[in-house]
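Mind looking over this structure? Questions follow.
Omission of a single protein chain aside, the complex is shown with its protein chains in their original locations.
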Amino acid sequence: MGLRLKRIIAVIGPGIADEATEKEAEEIGRLIARRDAILICGGLGGVMEAVAKGAHSEGGITVGIMPQNDKKSANPFIIIPVATGFGEGRNVIIARTADALIAIGGEYGTLSEIAFGLKMGKPVIGLHTWEVRGILEAKGTGDAVEKAFQMIDEL
Amino acid sequence: MGLRLKRIIAVIGPGIADEATEKEAEEIGRLIARRDAILICGGLGGVMEAVAKGAHSEGGITVGIMPQNDKKSANPFIIIPVATGFGEGRNVIIARTADALIAIGGEYGTLSEIAFGLKMGKPVIGLHTWEVRGILEAKGTGDAVEKAFQMIDEL
Amino acid sequence: MGLRLKRIIAVIGPGIADEATEKEAEEIGRLIARRDAILICGGLGGVMEAVAKGAHSEGGITVGIMPQNDKKSANPFIIIPVATGFGEGRNVIIARTADALIAIGGEYGTLSEIAFGLKMGKPVIGLHTWEVRGILEAKGTGDAVEKAFQMIDEL
Partner (left out) sequence: MGLRLKRIIAVIGPGIADEATEKEAEEIGRLIARRDAILICGGLGGVMEAVAKGAHSEGGITVGIMPQNDKKSANPFIIIPVATGFGEGRNVIIARTADALIAIGGEYGTLSEIAFGLKMGKPVIGLHTWEVRGILEAKGTGDAVEKAFQMIDEL
């Protein structure tokens, strides 16, 4: 039952991202899977797809909390698509389920998830994202993942 | 059927607020009701109670979208309590239902509502609240309400 | 603040209904408004539109909990459209907010609302609808509304 105790890390970010941001997201996905944590994300494209691709390439479990009614909208690296049909309401579920959140870049949707994460008292790590009191800024992909695990273990 | 066309203004802000903020919220509530719009808010205390008190004192309709299962948690100035049982998930519903949002002060919950409002393309007016790109800053209570109605009419 | 104490009655039923069923729904809407209760429903067509039409014709407050993102999908007799964007998830909110539910006819969506109402311990009155243990069958429109108010007052 060791699986039960796996940590769950949310990576949040925009559905359309430039190549540099996607590379960072993919690297973060790889690092999360290598530390044997479950990745949770919004299941769509951009940062969500890149991070799932990275985690999947290392054999990690990837969970996509979809805004749509239909699982088919999940990117191809999502192993467990959860179809909520709740639109933006699914952002709440991502924040609630995560032990820590890592925000990369991002638009208003990402900001809502940052706000929920902080409100719920979860560690929120940021990599060139919104500046919000309470976010812990990371220096790079490795530092972001390191900080996330460190803060979970301190809770 | 003229009622159908009433505008719906969300006022968002913290559940615990200082006296000055509550006075502003109450004044905003009065101004919204005088312009014959429906007030929607989170239904609890602080800014939510003050704004509902103001709107109610002018005979306005006040809708409270409650996080709890139970309508009884609504403040006494909410005429129509909607019990969602969805916790923070109710923030999405407030943003979706509003034609415009006015943010007064506020913590992370308010920030999530600001983010949703902006993501949904709604006018978001701010009165000493979070600084987020896209928010229209108001100079005072009258200016906040004026701007909200102006922006709805321009949409 | 007397408004605060208004009872809220949900009327649930299919989005497409025959003329006889719609006439019953309209009559039920009128009776609810005459007893000064707030009507809550799913806000769309069929039974939802007919019951809102009846309540509206008597000056009643009609609340539509919409599955869509957009208030514009509400029928023309809904005074307060609440746009959830939660699809079928909105059925939970209707059951939670109501003090009693009246089911008229209905398909699977109505069945889910009956189930939620009964699970939440609310009185559920049925008029030629699903046969489910716990539903109180009504003999007609007047009896349905009478039973709903009676059971609320006994709670």
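When the chains are written out, they are named A, B and C in that same order, and each has its own residue count from 1.
Keep this in mind: contacts are C-beta pairs under 8 Å (C-beta built on N, C-alpha and C of every residue); 3 or more make two chains touch, one makes a residue touch a chain.
Source: prediction; values computed, not measured.
*Asks:* Pick from A:A33, A:V51 or A:I78: which residue touches the chain that isn't shown?
*Replies:* Answer from the full complex: A:I78 touches the omitted chain.
*Asks:* With respect to the chain omitted from the figure, which of A:I65, A:A100 or A:A144 is a touching residue?
*Replies:* Among A:I65, A:A100 or A:A144, only A:I65 touches the chain that is not shown.
*Asks:* Using the touch rule from the top, list residues of chain C that touch the missing partner.
*Replies:* 86-89, 91-92, 107-109, 111-112, 114-116, 118-120, 130, 132, 134
*Asks:* Footprint of the hidden chain on chain A, which residues?
*Replies:* Spelled out for chain A, the touching residues are 1, 3-4, 6, 8, 38, 56, 61, 63, 65, 69, 71, 74, 76-86, 92-93, 96-97, 120.
*Asks:* Spell out, residue by residue, where the missing chain touches chain B.
*Replies:* 69, 85-89
Simple rule for what comes next: only the chains that are shown with their structure count from here on.
*Asks:* Which pairing of chains accounts for the highest number of C-beta contacts?
*Replies:* Chains joined by the most C-beta contact pairs: B-C.
*Asks:* If we define chain centres by averaging CA atoms, which chain lands farthest from chain C? Would you check?
*Replies:* A
*Asks:* When chain A touches chain B, do the two copies use mostly the same residue numbers, with over half shared, or different ones?
*Replies:* Same, since most residue numbers here occur in both copies.
*Asks:* Just give me the whole-number Å value for how far the CA centre of chain A lies from that of chain C.
*Replies:* That gives a centre separation of 40 Å.
*Asks:* Averaging only over C-alpha atoms, locate the centres of chain B and chain C and give their separation in whole Å.
*Replies:* Comparing mean C-alpha positions, chain C is 26 Å from chain B.
*Asks:* Could you list the positions in chain B whose residues touch two or more of the other chains?
*Replies:* Counting only residues that touch two or more other chains, chain B contributes 86, 92, 120.
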